[in-house]
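One protein chain is absent from this view; the other protein chains keep their places.
All chains are identified by letter, namely A, B and C, in their written order; residue positions are counted from 1 within each chain.
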Amino acid sequence: MFYREAGQFKTNYKADQAIFPILQDRVGLGLIIVVALLVPVFGSDFLINSFMIPFLIFALASIGLNILTGYCGQLSLGTGAFMGVGAYSCYKLATIFPDVNILIHILLSGFFAAGIGCIFGLPSLRIKGLYLAITTLAAQFFLEWCFIRIPWLYNYNDSGAIEVPQRTLAGVPITGPAATPEVRYYVILALVIGLTWIASNLIRGRIGRSWMMIRDMDIAAELMGIKPLNAKLSAFAVSSYFCGVAGALMVFMWLGAAEVESFSINVSFQVLFMVIIGGMGSLIGCFMGAAFIFGLPIFVRVLPDMMGFAMNASTVDHISRMVIGALIIFFLIVEPHGFARLWQIVKEKLRNWPFPYG
Amino acid sequence: MNPAFAGFIFSIQFPIVESIMSTAEEIAPAETILEVNNIEVIYDHVILVLKGVSLTVPRGGIVAILGANGAGKTTTLKAISNLLGAERGDVTKGNILFKGEEIQSLSPNDLVRRGCIQVMEGRHCFGHLTVEENLLTGAFTRKDGSAAIKEDLEMVYNYFPRLRERKASLAGYTSGGEQQMCAIGRALMSKPDMILLDEPSMGLAPQLVEEIFEIVKKLNSNEGVSFLLAEQNTNIALRYATYGYILESGRVVLDGEGAALRENEDVKEFYLGVGGEGRKSFRDVKHYKRRKRWLA
Amino acid sequence: MATETGALDTFPKFLLHNAKKFGERPAMRHKDFGIWQTWTWSEMHEEIRNFSVGLKALGLKRGDKVAVVGSNRPRLYWSFCAVQAIGGVPIPVYADAVAEEMVYVLQHAEVRFAIVQDQEQVDKLLSIKDDLPALETIVYDWERGLGDYEEDFLHNFGEVQAEGKKQLAQSGAEADWIAGINEGKGSDLSVMLYTSGTTGKPKGVMLSYDNLVVSSQNANKFDNFDETDEIIAYLPLAWVGDHIFSYGQSMTAGYCVCCPESPDTVTENRREIAPTYFFAPPRVFEGLLTEIMVRMEDAGNLKKKMFHYFLDVAKQTGERILNGESTSFMERLKYKIGEFLVYGPLKNRLGMTRMKVGYTAGEAIGPEIFKFYRSLGLNLKQLYGQTEASVYITAQPDGEISADTVGTPSPDVEIDIADNGEVLYRSPGVFMGYYKNEEATKETKTEEGWVHTGDAGFLDSNGHLRIIDRAKDVGKLNNGSMFPPKYIENKLKFFPNIKEAVAIGDGRDYVAVMLNIDLQPVANWAERNNIAYASYQELANHPMVYDMMAEHVDQVNLDLASEERVAGAQIKRFLVLHKELDADDGELTRTMKVRRTLINERYELLIEALYDGSEEKFVETEVVFEDGRKGKISATVKIRDAEVHEALHRSGAMKEAAQ
Partner (left out) sequence: MNAPAMNLQSGRDDGIAVGEELLSVSNVTLRFGGVTAIQDVSFDILKGEIRAIIGPNGAGKTSMLNVINGFYHPQEGIIRFRGEARSRMKPYEAAASGIARTFQNVALFTGMSTLDNIMSGRSLKMNKNFLTQMFYYGPARDEEIEHRRRVEEIIDFLEIAHIRRQPVGKLPYGLQKRVELGRALALEPDLLLLDEPMAGMNLEEKEDMSRFIIDVNQQFGTTIALIEHDMGVVMDLADRVVVLDYGKKIADGQPADVQANQDVIDAYLGVPH
């Protein structure tokens, strides 16, 4: 309906290879970014703090996991721990080099996660599928153990938790209690947009193709000259980098403080759900999955209030858990390929409109 | 101007003819075992694969569906055996009758119980089971006791002596031809009245292809099993089939007795590779295509 | 460097001019290797120049005839200009003509050179080479499969260009080439187009540069075409329409011509380009509409309802809005919503979003079809033309559109109606004559330059021309009633289910017709009504299809009964043919016109049966494959009677028509 593609033809490969070759998509993306920029103007602090910020952070983590699982076909259950590596290393960097800007620390902390990710990615050369998932699970437990047992990581705090110091960017506080939600939101938005752009660049180039080749048919990939070691480890590295940055952002710009529970296996599963519900192998899916998994509980909790029911908190919690569980199952039955696929179908329908098929 | 045609073209009203085909009249005479009426299949809600395919298999017949890749042969078989769901396909129009009963709502399993079984393309043997174990899985739906099953196993081995030789080998390690035999043998173990056979000759050596078709013929004449087979190898299929349908782009474009089809000029030209002076050389293929004249 | 002298009176001169004036503007596009490869006017100038000089090096001389055979590909269009630059005469030939058809034209025109598309055409020419002593050189565009052809008179287009480029490196070569162009005059023979004609051998229509240049310029002015327009070239090169639209008008206006990836992808490519100017014979518009309706049949109920609702809205208001008549606010609002939900997307799917002007010509278009497109807000118009007139005889000016006229005389065209009702015209576009056929030239063109169109028609009170039928086709039944075959056939063909119709009746007792079903809608209808069929033949012969046809025939009869002049020409008996009429079998011309005499001979048995009261008839028909080989198909064709209605009073007819 909205798609009017007649007359949009490409006379060179540059235009043909663009991520959004259709004008309407570019307009749509532009609108979304404008809306995202306007959120703090119209939205409440509650919306920003409880939804927008965590949504963006988890979308970033989902992109990380999606690169590994959706694009490279390597199942991982260690996302939470890799996020933790990012968070702890950022904490250490911030305390060791307090004069360096915190944003640089956040971006650097991803590299520590990437390194750790590579190490735990090594078994992927020999084992696949569920077996690999179990080794990443081992990584999760091992790293959790490290976060507790190596007090150096949390500077020997009594609480065992890491706490975020106040830091500024151009004089404006961006971390710590004084940082306003609006400022934190804009910083995160900028980082997430930038990193998503980088992810999309990687995916559509040679490196991304080599990941997908490994995912789809590893023997054929080898015949095309792909070295499995390089492809898989690069996927682990990039994936962990994204998770690491997401972890650092989560602690520094959202939670403000964290202990080992913040990076537990539950987080791994949460991100995995986001990827599955959003759609394997789709960047847009990561955002949709994160919005759904993160937004749904909030919505379910807020709904009775909005409709004027008074319910005690624990009932709401129980109901919301049940509803979310049921919704996830229902959704996966209806559309096992996730929101991304659903969106693709809708888009296809709109492009073919008014005809039922193309 | 034109009062009779004043109705704007949008409202194309096709005449509603009074004698709308009553299915009661159409119910096949006793000798028809399978009847496919006008089925349309859509994949993924958007891709139209079959457009009104109809065909009939007489009891005790060997019927071949021929045509290019992507013409819809496999889809037709899967529509019959109800295996489309797994590929997000739907039969959106038409109906399918097996022994006079509508079978669209039956599961593949129920269908096997009613005597119709499909042997899939690419054979799909259980690679980690032995040949004999594979065959026995075929008897899974039967309730007539182990003695009868034993007897049938013997029968299968008689038809496929090669399988007897290799009965203890893991199916995964047998050759393509043996796997094909194993798959057919496994189907036989369910004591079917009808077997849907998808590409039996695919990837097999010429000698084996002959062998398998000979067995199909024997099973057909000795055991009375009806066959509906989808086949690329038009040459051999038309030698063994009593009747053939040629599918193109999801439509039946030509049908007829096997022998008649073999004589059809277009079939000769486009499917048998026989030109005016015998077989054409593959070296002489041109870079342009002659149009098919099916529809004329 | 290109220097101009004198007037712009030949296409090569226009090329030099455009290369300067529109240097960086796109001149031609071709969907190839996944994108629209684009040549600017200066790049195209270079391509043509190189090729032209290369041709000269191969020995092409002033006055030589050059056959151009193939589909719409840039290199073939360039060939026209490259040949003309040397003073040669291009002769485009229908690419789907079988070898025997081609022999006549190439022999008659004495072509020395042939520029062809691919292996298929090369093979065809090689197979008839012995009959063409004059043919010396063949140049091919696409080299696939031609690698191991050893004939030394075969040349690759690219190599000819390379040779040309090499020669151009020498001093003076370019100046020579330009001098050659400047030698050309407006009165020179520009192109020869063979009209297939419904009877007899093809005739070579000679058109001068003056003919084409003036006609093109007039047409550009008439509809305001300039260098910003884009068209898609998909009609046969050998047809005068394509020569004017894709070559003449492009050269004179400087607009961009887009060549589709292949003949199969025209629809898709048109959607990508969204041409600003679109020409199609009625059958294309019919086909598109049929496809739209068929596809909408598969839509969900709600969507279907919405679709038809808004089409109704369009039917009521669309044309009035297009014609600038007054409409109420509600009407405009509904139309706007319809535009968003239906018309816009539909035009988008058809690739007509940017269309400024669309033309249909060549045949009568069904009024409903015509109105449909106009109601969507598309400025579809009719024109009337001929090869002999360099296309334009009449065209509908903006705002004066109706389905049953073909418009007012085009600029510089005079129209006269002869005593027998035949339409005559005189214009700057009038052809020089038929090649090597003085006699035919004299028959067609009078001393004073008036040309006989062969069509019967009249000018209505608004000065718009109406065409009734081919003058010589209008016959009489034995009872003296008038029998206009095409008039009846067109009425039948306006039904989407009927693809072709042939009416018989001249010198007989009553009118009978032979019909061809249109497979797409009929097959779809069959599916929906659960009618099993295996082949075209079986479907065509199906009793329910006959019932459907009977209803259409009856409608036409009712319609005829309401018109006094033709009430006697109602259809008494009809049959549905077992095969499609086909140009390969000679039953249609390459422009899809029915060849009556041939059909009368071929289907003699069936025609006999139509008049001897038989219920059915067994026939065997020969069919010709594209490569000229023959086969046979046989069938038993049923024959049905149709009800003949009493002629309605004129007043009654008027009343009904007014409703």
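Here, contacts are C-beta pairs under 8 Å (C-beta built on N, C-alpha and C of every residue); 3 or more make two chains touch, one makes a residue touch a chain.
If you're wondering where the values come from, they're calculated on a predicted model, not measured in any experiment.
Counted over the whole complex, the shown chains touched by the missing one are A, B, C. When the whole complex is considered, the residue among A:Arg215, A:Lys232 or A:Arg351 that touches the unshown chain is A:Arg215.
In the complete complex, the hidden chain is touched by one of A:Ile22, A:Cys118 or A:Ile207, namely A:Ile207.
In the full complex, subunit C makes contact with the omitted chain through residues 30, 32-34, 37-39, 43, 47, 144-145, 147-148, 158, 261, 265.
Touching residues on subunit A toward the chain that is not drawn are 13-14, 17, 198, 201-202, 204-207, 209-210, 212-213, 215-217, 219-227, 234, 281. What subunit B contributes to its contact with the hidden chain is residues 43, 47, 66-70, 121-122, 173-178, 199, 202-208, 210-211, 232-234, 270-273, 279, 281-283, 285, 287.
Please note the rule applied: only the chains that are shown with their structure count from here on.
Here the spacing of subunit B and subunit C, counted between their Cα centres, is 44 Å. Here the spacing of subunit A and subunit C, counted between their Cα centres, is 57 Å.
Mean C-alpha positions place subunit A and subunit B at a centre distance of 48 Å. Multi-chain contact residues, meaning those touching two or more other chains, occur in subunit C at positions 298.
Touching two or more other chains at once are residues 48 of subunit B.
Residue ranges of subunit B in contact with subunit C, taken from their complex: 1-6, 8-12, 14-15, 17, 19-21, 37-38, 40, 48, 51-52, 54, 93-94, 245, 251-255, 265-266, 276, 286-288, 290-291, 293-296. Of all the residues in subunit C, the ones that touch subunit A in their complex are 29, 34-38, 271-274, 292, 295-296, 298-300, 303, 307, 340-342, 344-354. Of all residues in subunit A, only 1, 3-13, 15-16, 352-357 touch subunit C in the complex they form.
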